[in-house]
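Inspection log for the structure reproduced underneath, given as structure tokens.
Complex shown without one protein chain; remaining protein chains in place.
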Amino acid sequence: MTPHLTARNAFIAALVLALFLVPVYAVWIGNNFVLSLFTRIVILAIAATSLNLIMGYGGMVSFGHAAYLGTGGYAVGILAFEGVTSGFVQWPLALVVSGAIAFVIGILSLRTRGVYFIMITLAFAQMIYYVAVSLNRYGADDGLTIYRRSQFGGLINLSNKTVFYYLCLVILMGSIYLVWRIVNSRFGMVIQGSRSNDRRMRAIGFPTFRYRLACFVIAGMICGLAGVLLANHTDFISPAMMHWTRSGDLIVMVVLGGMGSLFGPTIGAVALLVLEEALPYVISVAGRVVTGHDVATAKEYWQLILGPMLLLVVLFARGGIDGLLASLRRG
Amino acid sequence: MLLFIEQCLNGLQLGLLLFLLAAGLTLIFGIMDFVNLAHGSLYMIGAYFAATFAAMTDSFVLGALLALIATFLVGVVVEMVALRRLYGRDHLDHVLATFGLILFSNEMVRLVWGPEGRNLALPSWLNTAIEIFPGVYYPTYRFAIIVVALAVAGFLYVIVMRTRIGMLIRAGASNREMIGALGINIKLLYTLVFGIGAALAGLAGLMQTPILTASIGMGENILILAFVVIIIGGIGSIRGAFIASIFVGLIDTVGRAFMPDLLKLFLSQAAASTAGPALSSMLIYLLMAVILVLRPEGLFPAAGNR
Partner (left out) sequence: MAETLLHIEGVSKRFGGVTASENVSLVVPAGELHAIIGPNGAGKTTLIGQLTGEITPDAGHIRFADADITALPTYQRSTLGLARSFQITSLFLDMSVLDNVALAVQAHDGHSFRFWRPARKQESLRAPARAALARSGLASRADVPVADLSHGEHRQLEIAMALATRPRMLLLDEPMAGMGPEESARLVALLRELKKEYTILLIEHDMEAVFALADRISVLVYGRVIATGKPDEIRVNPEVRRAYLGEKDVVARHV
């Protein structure tokens, strides 16, 4: 398919360009908060992109995807704590462990469908969460500070915030490219076919289980990589990385941006996290207007607006933001 | 031995509380084919209502009754305003919408009651211990929880096994045409079922409050346990929910209490105290995994609910 200049493509191009220019903007306004915020956004966009692979293209609604975020993070944190700071060891190991955990969870939960699958992935993620909570040596509930980011010899310095941001962004673009290749390959056809009609897939001769499992593992590994980046970004790991609400946030990002659309999860991650920053501000301004004085606590309540917003998205904008953009062209 | 009996009773008590939650979840899923993540929020709201009403009326029992009614009404309103529009939609839609509802109700509770938890004091007649076996004392209140929850379970059993609505539930779920054919007002039935589920969750929440205090997010961990229960028991099955609840409650409580000691028999002191907590928090999930391998549909899959 050749790209056409549509509202949707123009929007995506502008978004990608803006993401590449974030560090420039941060230097310009002399404020590092924006860079830090967008590093976080980009990392979570990688996680959401991996969830989109199984959920949007494969129809596997996993409510435990944050488990891999935690797995990747803990692999880095634990190794660093034990004195292994080389990224050449940390990163591959994190990917292998994330993949292995996805394999075990997948083998057990892909036997089931629908609601069972949603609940079982949630329950297994919760199990991994509690395991992290019980790791007394590694900070238990309180988590663990990482004193040295992953070392790659002289190759790349992750402690440089701008360098680290661009590394995350390149990995995000790489993940999107990878997902694009995968979903259009023979393998991707099987995955999408099995989302659409698994029974028919088996009737025409596909042992769909093994393809779905492979897809589940790939997504787990990409998300594990996001976890590696997140741990390096915050210099900290804790069970909160994989709290079940984080899994919910990832689902929200995917659906808000647009399920089964390549850039949807990125759009969703940007939208959700920018909203998280902007809504409190809006609320406090509104509070001042309504009551005539500053309402100190008002801005804490942004989820009071986010919650019903989700309900509205579900009711009226099923295709997410990307779906709205796509309909601009048709409408 | 004394400790063991006490832990078993605690396990039974946790199991029965889980059952109150799981029964509502499984009924709502069985009849409306609706996945309600916000069920835990109703548990939380029931707890806060009870704390407030008990303080207002100066009576534990009256406060609890008012809280039950209020939680029922909240369930009815939420169903009528928002959730009924989602019946028949994709399960992912349910998950998203009720996830939004959780965020909303957590903030709402923070706004109304503040970020601090709320205590619910027991009246003196419940704040005692009774002798269940010669020489074995058990807190009266915990014993009362067991009795009340068993009574509710018995009541649900009668409804499910002896009434027409119960027959529909057993017949296997979400069969709108069949319910319509029997001349039952479906909309009303659905609202009622949701309200009853809410009241059951509220009951569980308010009964837990004197022990654990009401706090924001209190419903979420127990909700996930309730999910494990209905996965093990089989979605849509009240009987499965009951048996699995007791199972999960016992294994979780007893496992946490004795797993570290048990491990010391096989492992070194240090290894046991490291692995013990991790392993005991994994126990029920391991149980779930084993059951999934053996019976992917749970122990008692509801008829026609595949």
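Lettered A and B in written order, each chain numbered from 1.
In the analysis below, contacts are C-beta pairs under 8 Å (C-beta built on N, C-alpha and C of every residue); 3 or more make two chains touch, one makes a residue touch a chain.
This one's a predicted model, so the numbers in the text were calculated from it and none came from an experiment.
Across the whole complex, the hidden chain's contacts among the shown chains comprise A.
Here one chain is not drawn; of A:R137, A:R181 or A:R288, the residue touching it is A:R181. Contact with the undisplayed chain is limited, among A:G30, A:G83, A:G154 or A:G205, to A:G205. In the full complex, the hidden chain is touched by chain A at residues 181-182, 184-190, 192-193, 196-197, 199-208, 211, 214.
As a convention for this text, only the chains that are shown with their structure count from here on.
If each chain is reduced to the centroid of its CA atoms, chain A and chain B end up 31 Å from each other. Contacts from chain A toward chain B in the complex involve residues 55, 61, 63, 108-109, 111-112, 114-116, 118-120, 122-124, 126-127, 130-131, 133-137, 244-245, 248, 251-252, 255, 300-301, 303-304, 306-311, 313-315, 318. Listed in rising order, the residues of chain B touching chain A in the complex are 29, 35, 82, 85-86, 89, 91-93, 95-97, 99-108, 110-111, 220, 224, 227-228, 230-231, 235, 274, 277-278, 281-282, 285, 288-289, 292-293, 296-297.
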